[in-house]
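The following block contains the structure, expressed as structure tokens.
Now for subunit A:
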Amino acid sequence: MLASAWLIPVLPFLAFWLIVFFGRRLPGEGAYVAIGAMVVDALWSMAILGQALGGRTYEANVVWAVMGGRSVQIGYQIDPLTAVMLNVVTIVGSLIFIYSIGYMHGDPRYPRFFAYMSLFAASMLTLVLANNLLLLYVGWEGVGLCSYLLIGFWFERPAAARASMKAFVTTRVGDLFMFIGILLIFLTVGSLGFPAIFEAVEGGALAGAPLTLAALLLFGGAVGKSAQIPLHVWLPDAMEGPTPVSALIHAATMVAAGVYLVARSYLLFFASPDHGALTVVAYVGGLTALMAATIGVVQTDIKRVMAYSTISQLGYMMMGLGVLGYTAGIFHLMTHAFFKALLFLAAGSVIHAMHTNEMPEMGGLARVMPRTYWTMVIGALALSGIPPFAGFWSKDEILLEAFHHDRVLFWIGLAGAFITAFYVFRMIFVTFSGRLRSAAAHPHESPAVMTVPLMVLAGFSALIGFVGAPWWGNPFHHFVSFEAAEGAAFDPTLALLSTVVGLAGIFTAAAVYYWRWIPSASLRAAAGPLYTLLVRKYYWDEFYQWAVVRPLLWIARRLRIFDIYVIDGAVNAVGMIFVGLTRLYRIFDLYVVDGAVNLVGWVTKTLGAVLRYGQTGAPQNYLLAIALGVILLVIGGIIR
Partner candidate 1 sequence: MPWLLEILKAIGLAVLVFTFLAVVGAMYGVYLERKISGWIQARIGPKHVGPYGLLQTIADTVKLLQKEHITPRRADAMIFNTAPLIVAVAALLDWVVIPFGTAFGRVLVVRDLNIGVLYFTAMASITVIGILAAGWSSNNKYALLGGLRSASQMISYEIPLALGILWVAMVAGTLSTVGIVEAQRGGWFLFKVPPLGLLAAVLFLAAATAEVNRVPFDLPEAESELVAGYFAEYTGMRFALFQLGEYGEMFGMAALGSVLFFGGWLEPNLPAWLWVALGLAALGVAAFIRFSALRTVYLLRPILSLATLGVVLCAVMALGVAFGRAPVLPSLLWFFVKMFALVFFLMWMRWTYPRLRLDQLLNLSWKVLLPAGLINLLLTGFLLTVAR
Partner candidate 2 sequence: MTVGLTHYLVTSSLLFCLGLFGVLTRRNAVAILMGIELMLNAGNINLIAFNRYVAPGAVSGQIFALVIITLAACEAAVGLALVMAAYRSLETIHVDEINLMKW
């Protein structure tokens, strides 16, 4: 079972090729193949989780290549972290796949969608199973590619095409750092397997500044993938892709890969002098959390709200990891995967009904699509950390850790929690309460194939938190834990505080958007410049435009001029010279070479004209000739 775990990524990969080649001829136009692969993986992962709970771990390696003296090994491992990630990916993945049947129904490139999704699942599972940076990097790039393909899935829309480009390029920046980090580690340690690296760290072979540097470089990759400041700009635009993609890739799994990377190589961060790397992680995370949350408040596109919320939640995870809350971060990763996938799918269901993303056009959908409504409310409660829903436990743990290790971050996180609750319920109220504002739309409840996964996910979001519940001895902690970073004890007052903050956020949202005591317009007027700042997303895009894009373009123009006048000039000059030479050569060619060729041709022709009378075309004549030849030969043989 554990020994054959390498088959888990292989299954979706096979599904990918199958669908690519046989596409529409497959059952369900390929959907069933992909779903089958995912479901099998899910069951498998559950079994693996069961065995991992029994305390069993597994690791296997094969030599992939030998570079000089060093042999590069690739392999996979099963440990609690991997087991948890496996389950998150496969379970959420299969639910989203099923949902996609309904959402992508009638799309012209329906099979291709499932092919890409399968490929993504394969890469993600590879990434999760890898026990070395190399294989992990392979999966990492794989998911990057799939994200690119899937964001640009509707490439007819220029927006989608541009968004996919942006996502790819932005993440590349991070990946570059990560690659450098990997090389650094390989040079210092001489191996890419995590066990070897950790040994080196513990043995002190890799320590001090290089260690911090390597950790930070790796973190650069994580920043890119997990859309942390300053590389967060791609994620909101990535919402141009189909909603299941946003749910699976840009909420549940891929963006969490960054967090997973940090967690996987946690020792590197932890061992850096006085947790330098960790502090960076923590502050980047915290700032991201707060900033993204504030932006999320003013968004009108339902999916963009989700996107910013995702960014801020990822910030929470980073923060959690940063403040020595290893378990808390992973825990939040898991819970977030479930409830954010739920929220996205619910939003997708809404979009499916309304054929628009703009919340101002919606409203009053609660009556029309109750299932979607209630599941989404559960998701929202989970997100805003109201007990007993999943989000509460994990977020509370993060705040707890922050409280114990870094007060500033604690307050940031608390503020973030308030804003989170506010924007998510703002979205709920604007979308579902009041009356329908768009006359054109005729909303309807989505088919069962979409709502059933919603309900399942809602169940998860409601209950999954209890695996971290303190009064059951907090089992998750004992399962996934980093022995050096001991989790702080549960603190009722803090829990109460975060709950109250969350409720306050909800109440404020209700006050503004449900009871309308304070009309939102007046708020905007009051907030004035702050509002513009938020709407402009802190001018990040403009900043990049000014700081990166424009200089690049300027240099490019200069280079173009250089290219035209110098390089092309040189090439043309060479061309001229050769043209001249060939003119000379042509004469020689005409009279000498052609003359020879013609001579040969003439000789052949004349000979042929004579000899052709020997060619009767009747095989028997030829045979006769052969027989006579044989006779002559035999005679010769006898005489000699």
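On how the list was made: all candidates are chains of the complex that A comes from, given by their letters.
Please note the rule applied: a residue touches a chain if its C-beta (ideal position, glycine included) is under 8 Å from a C-beta of that chain, and two chains touch if they have at least 3 such contacts; residues count from 1.
What you are looking at is a predicted structure, and each value in this text was computed from that prediction instead of being measured.
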Out of the numbered options 1 or 2, which touches subunit A in the complex? 2
Under the definition above, what is the set of subunit A residues touching candidate 2 in their complex? 612, 615-620, 623-624, 627
